[in-house]
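Note that one protein chain is taken out, while the other chains of the complex remain in position.
Just so it is clear, A, B and C label the chains in written order, and each chain counts residues from 1 on its own.
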């Protein structure tokens, strides 16, 4: 199996979060073919902890697209409704730790560049689905995970290897359902990784901090419409409530002991000039470099939404549609990664720690593992970026795929075989 | 007893709402001297229904001023705390209706004009208490009531005469406590009157409409202060809550079936630039030409205050500090007043009805009487106004005092004697 | 020509404001066939005074639909871009006044009811274009106008007859362009009419008042997007500006000398939780029963939009997308209509005047005619309404079509022939 070829296949067939039916189908098939014990669908995901599920019709449409593009009907039947997470498990004959690696699989709603300067276009593996694109490297992550599986398939482990293929990382939506499922609770060591981000080609960062805890919130205000000329007092104006919430959310205080961010990213409400608006929706996010500050902000935002609604006798709904937390990488995993990366002699620079920007929902998985007594780290494997993440011209240097597989293989070998 | 002289004495000694100790003391003494049965203090006022009582120290200060200016110590002792209402009652030997006349006694916090063009100054009976002034004619009303008492003191009634001297009409604060007391509940006919307002000298309006129902509300937001530089997140910002309430109160809808008014008349909060404000107070009013719309507005304002506070985890207080309602004058009283005024042949114009502007808390008394099966009307007796009501140069034409006494005497005679 | 049959044909082919290509094509053809001198397109409409033109692609799509449905290609070529107004003119050999009748032609974006209780469905002439519907009776108005033309085609007038077929009455969008064109400036008498509204079947109201002046405003706020986590300060937040405008527009004062209405009917802005919103749009309306108050409100709204934008360093656009004013019907036209309606002996009740609710852009035409020395009136011809105007089950009693034609014919005869 060629890691580059499989990355290109996935790149060509991008699937948005919770609709990675074709991708997950391939993952299941490959893992099974390598002898892994494979769980997927609701066996690895808690339905109630899925954040920001797409509308049903979008999931169904994607499902049919996947069927048309050679997804295995039998397999994805068990993923119906958006449960596209997959975990491959392989236990050895010897006792030992449970060591896991995590990969994400989802694409983004971006129209991919179509010009000769963009390698996927020039070499003819760009997105077949206009408006969807692997613009963050998750195609590479999935390919790395599968190739890693292949390289380890004939080993006899002292312990257990878990390969976690997570849906819907974008927006912080997929990790919570896997964490809540409990399937991670026996993990001793969890290695997470990302290509690129703040790490340049040739570098490996064995641990990272700086990740912002974040909560993504959808809120809806329900009022009563009435004719703005004939009986304005009969209406309950959802937009007045929403505008009040918006200003007050932005007016939340700065915190003296940590960074904060708040944003109302979108507000939509009302229909026509002459109708008192009966509905308004807002999407909101909070962030902080301290998890407890982010929780406090989230509580304050919810409180503002609630009382902005009640102030005008409106009903309201609040839904958490995404989340991430901070990451505290464990020293021993950083050490292992560092030593193996150094010995590998492939990288121009191996750093123990680096500072990331942004948010990442692997944080939810690491936190869960740590709460249950395990350890975790989040690594960056540098790659050339012709354009930033989430850009139509985003791409990776495929050399980093090979390097990543080699590094992860060494770590797994160290943790599970060379015992 | 000379109605002009007593009006001038009261004019010289203006007392604000709920502190009319000297005025009420005179009223008690005179009514008793005329043989009336006189009730006052909490006997005629319900403490819990007093609206917008002044701070204790203001009441006490006024109490001592009154003592210094010949108020009867024994009498006003029973008015301590601001219970300055007085009702004189005289029953005849014959059966008949209970007929009441209502007069108000309070002055305004206005600095009286001191120039030769202003009669009270020129003729030396202007306010002895700078910053307080009878600028609405209530000095005249009280004088009319007392003179009316004198003219009727030796009559034998078929029924009962009540003369109600009410405190604190300004701001709609005093009437509610008299209504709630129940002392009016047996009244069959209630005549209320005002000098001037929309009626010019020589006119009598025997009924009025157009009065706006109104509610005056004090609200206070209590937060927590903190240093704005060192720990802004530790504060709970009372001013952010209050500003939110202010905008949303003004943004209340127009009503299709009646006039509305809302106003936040004052907002005060915070102390220094570097302190998160822990307290803010707002004074608010609502008005409508429909009592039920005003009630709806009042409810909405309270709701906005409550949730603007809760939105920022603030405590809050809401106090009704004044109120008035609409007035529906009863036909039979209008008729009686009209006929007597016509026959009196003193007035250049006698109108059955006229349209008033503004609010008046006699409305609370009339409503109570009507709820208990009685009838009421609100009359205007025109007078020359050298300056508008509530103006430093306000004055009345004292001729109207005599005319008013004559008219009310005829009405009382018609209702209680010529039976 | 059967008025009912032509109404049903138009009903089946509803066209939204400024896209009445097929309808206008029929109007042109019929009027020409009756011998009228017909002007249309930009000959009767001023481009710069069109309010709330639809997007170009909508106009083009409707244009092609019309071509497919037998609109005359030659005719509608002169209406390209949305200039669907038509005026038919016929002058007699004798001198006399210029007398005009006005009809509107546009449908509404409403999905028509499809059940047996709905006559157009039961009798198979309901809308062929799902989502568009004649739910206000303009199909009837156009049919009446055409039938009126037919009944008068062979007369010799003392003066000139104008039949005005106006586009885009809904939203107050079409009249201004006809008024601004100047084509109405020689009119001596302008009769406007509507089926139904506040008038029940069998009634005619020869004049109406109560129409609210109104302005419909689109405003757009343009900011700068930035990443809400990485660089919030680099953004210029269009939604904060828009929410500020929204609250302040609703907080505009009540007016003591007239009714007012304000509404922000819709607000849409932003894209994703993690992006500072760079664009927000609002649709706003003001209304008053006094034209000058509505103008004042409009000025205040514009001022609020401007400074809410500038407050956050945003760019902004303000576009008037609809308007109407009050109507003062002229006595002599009311008289003529009243006398003719009385003599016609068709109606159960003929009223000189009635009070309408809502807004109507014929007001713009009447005002223009009056400013140039002419007279106007706005009449209602009652009809049974199984459901309110703008409702999916709206329909008319087609008997009123015949009655209306007879009444307008008599008025025209009186004004132009029986001289």
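In the analysis below, contacts are C-beta pairs under 8 Å (C-beta built on N, C-alpha and C of every residue); 3 or more make two chains touch, one makes a residue touch a chain.
None of the values given here were measured: they were computed from a predicted structure.
Participant: Among B:246, B:327, B:364 or B:396, single out the residue that touches the unshown chain.
Facilitator: B:246
Participant: Could you tell me which of B:216, B:236 or B:351 touches the chain that is not displayed?
Facilitator: Of the listed residues, the one touching the omitted chain is B:216.
Participant: Check the options C:303, C:332 or C:348 and report the residue that touches the missing chain.
Facilitator: Within the whole complex, the residue contacting the unshown chain is C:303.
Participant: Among C:27, C:251 or C:283, which one touches the chain that has been omitted from the display?
Facilitator: C:251
Participant: In terms of residues, what is the contact footprint of the unshown chain on chain C?
Facilitator: Per the touch rule, chain C residues meeting the hidden chain are 230-235, 237, 240, 244, 247-248, 251, 253-257, 276, 296, 303-304, 306-308, 310-313.
Participant: Touching the missing chain, which residues of chain A?
Facilitator: The missing chain touches chain A at positions 247-248, 250-251, 253-254, 259-262.
Participant: Which residues does chain B use to touch the chain missing from this display?
Facilitator: Contacting residues on chain B, toward the hidden partner: 171, 212, 214, 216-217, 228-230, 232, 237, 239-240, 242-244, 246-247, 250, 261, 263-277, 280, 283-285, 287, 322, 357-359.
Throughout what follows, only the chains that are shown with their structure count from here on.
Participant: Which chain wins if you rank chains by how close their C-alpha centre is to the centre of all protein C-alpha atoms?
Facilitator: C
Participant: Tell me, please, which two chains come out on top when C-beta pairs in contact are counted per chain pair.
Facilitator: A-C
Participant: Find the geometric centre of each of chain B and chain C from their Cα atoms only, then give the gap between the two centres in Å, rounded to an integer.
Facilitator: 52
Participant: Any idea how many Å lie between the Cα centroids of chain A and chain B?
Facilitator: Taking the mean C-alpha position of each chain, the two centres sit 68 Å apart.
Participant: Give me the residues of chain C that touch two or more other chains.
Facilitator: In chain C, 247, 250, 261 touch at least two other chains.
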